[in-house]
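Just passing along the structure, written as C-alpha cells.
All protein chains but one are shown at their positions in the complex.
Showing chain A:
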Amino acid sequence: MVKHVKIAATAMAVCLSMSALAACSSKSDSSESGGSASASKPSISVSVFDRGTVSSEEGTYESNRWTKWINENSPTKVDWVPVPRNEAQTKLNTLIASGSAPDLIWEYSRDYIVQLANQGAIQPIDEYLDKYSTSYKAYLESHSELLPYLKIDGKMYAVASERGIDSVANHGMWIRKDWLDKLGLDAPATVEELLEVARKFQTEDPDGNGKDDTVPIVFNYNFPGILQAFFQANSTQWYAEGEGVQLGRLLDRYEDYLSLHKQLFDEKLIDQEYITDSNYTRAMQNWTTGKAGILFGSWNMESQYRDLVANVPDAEMVPLESLETKYGKNGLYQEAPPGIYVAFNSDMKEDEIEAAFKFLDWLIDGGWEPLKQGEEGVHYQDVNGVPQTIDADKFKTEAGYAYEYAIVNQSAPQPEWFPIMAASDEVSQAYAKQKAASLETAMKNTYRRDIAYAPGMAELTQLMATFDPIAQQIEAKVVTGGPGMTPAKGMEELRSEWKRLGGDTINQQVNKWYAENKDQLTTK
C-alpha cells in the first residue's frame, strides 16, 4: 500500500515537473477497478473525499464492498479517485493541472466550482441533461430551487441534490434552562431581553457557588454571524436594497450589529479576551464546566452537551430561538439548498457524459439508499419508516463511510427520527430530544438570503481578500476600543477603506451583474 502511494506520488511529481516543459496531458487510466463488473458496461471515474474512515478489513476507498456493490448494480462502472479531505481542492487542482483528473469532480463549495469553470476545467451540461438524463432531470424539475446555484453565467455546470434539513440548518443558540428557572426568567425573545437575561446571569450568581465568576455568553466562530443575522446584515453577503444590491458589511444595519457586539463586550457579558481565544477553548471550557449561561454556536452540539451534563448533572441545555430586533425576526444562518456540486471534466466525451448521467439517474432513483443507511436487517431495521441502526460499531466500520459515494441522493432525516435513531442510554436519549427540538427551532425562521450567491468576478474576490483583514481589525477596535471608538466611527472607517481599495467600481460591476442576472438569482 505504502509502496503504491510512493509510486503514485513519484509518477505525479514527474508528471508535474514534466508539465513545466510541456503540458502533460496524458490521462492515467491506472486507477484500480473496484469490482468484477462485466466489461461491456461503460466506465467513468469520480472523485471521492478520503476521510480515512475505511478500515483495512474493508479495503480502500477505491475498492470495498460498496464500490463492488455499485459496480454490480449500477448501469455504469465507476472508478473512484480518492482525494484527502483536508486538502481536497489542492489535490484536485493538481490532478486537473496534470490532466489526470477524474471525470466527475465534486466539492461542497460553489466558489470552487465557479473557479474551475473560469479555468476551463469543467464543461456546461445543459444539452446533455436534456438528452441523456431521465430521473435526475425529473428530480431537478421538482426541485427547481436548485437551478440558480447550478448555473454559472446562464449555463449549467454542475448537478446537485437537495440537502436534508439537518444539513441546511447550521448556526444555533443554546441556553441553560435551569438558570432561567432559578432566577425566574423567561427565555429571551428580543435582543433587549437577551441583554437583560445576560446581565442577570452575570450578577445573580445563577450557578449558586457564591462567587462572581460566571460568563453570561460564550460562543464559537459562529458568533459574529449570529449577531449579524439578527440584523440581516451578514458581512460577506450581498443584500437587495432599493434598486440594486449592497454588501452587508457596508449597510446601515451593520452598525446595529457593531453596537450590540460592543455593548456585550463593554458590559462584560462576553469574555474580555475573546480576541485571542482563536480556538474557542476558553469559551468551551466555560460552557462545559457550567460557568456560562448562553452558548452561540451550531444547532447540533452533542459533545458540549455531554461534557456539560457530565460535569454538572443538573444542567438543562435547551435550544434558543433567533431573536427579534427593530428590523423584525430573521433566522440564523442556514445553508443554501444544494448539497455537493458535481461537475463534469471538460475532457469528457459525449459517451462518457451519457454514462455519467446513467449513473446519476440510478443513484437518485434509489441507489443512494443503501449507501446512506447500510443493508436492511444487517445494519439497520425499519421502525415505522425510520432506519434504526442495529449495531452502531458494526455500522460505523462496514457502512459508515459509504455515504461518500451517494453524490446525489434524496436523504431527508426528520427531527422526530433522532430519538429512534439514538442509542438507548439516558444521556443519548435526552440529547436526541434536545437535538430534535433544536433542529425545529433552527428551521422555524428562514434565513434572509436575497440573492443565491455572490458574483464570482476576479476583481471582487481580490478586493474581498484585501478588504476582509482590514475590516476585521476595524471591527475589533470598535468592539474592544472603549468609548473612543464608536460604531458610527467604525462604519465611517469601513466605508472609507472600501472606497480607498476601489470599492466603488466594484459596486458598479456587481450591480450591473445583478441587473443582468436578476431573474436567475432570486431564491424564492
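We take it that a residue touches a chain if its C-beta (ideal position, glycine included) is under 8 Å from a C-beta of that chain, and two chains touch if they have at least 3 such contacts; residues count from 1.
By definition in this document, contacts and distances are computed from a predicted model.
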Among "Carbon-monoxide dehydrogenase large subunit", "PBP superfamily domain protein", "Sugar ABC transporter permease" or "Ferrous iron transport protein A", go ahead and choose the protein name stored in UniProt for the chain not displayed. "Sugar ABC transporter permease"
Quick one: say which of A:Glu57, A:Asp130, A:Glu273 or A:Asp314 touches the chain that got left out. A:Glu273
Pick out which of A:Ser144, A:Thr281, A:Asn384 or A:Ser424 touches the chain that's been left out of the picture. A:Thr281
For the chain left out of this view, which of A:Asn73, A:Gln119, A:Thr134 or A:Gln381 touches it? A:Gln119
Which listed residue (A:Leu147, A:Val378 or A:Leu501) would be found touching the missing chain in the intact complex? A:Leu501
Listed in rising order, the chain A residues that touch the chain left out are 13-14, 16-23, 25, 90, 93, 96-97, 115-116, 118-121, 272-273, 275-279, 281, 346, 458, 461-462, 465-466, 468-470, 472-473, 475-477, 480, 500-501
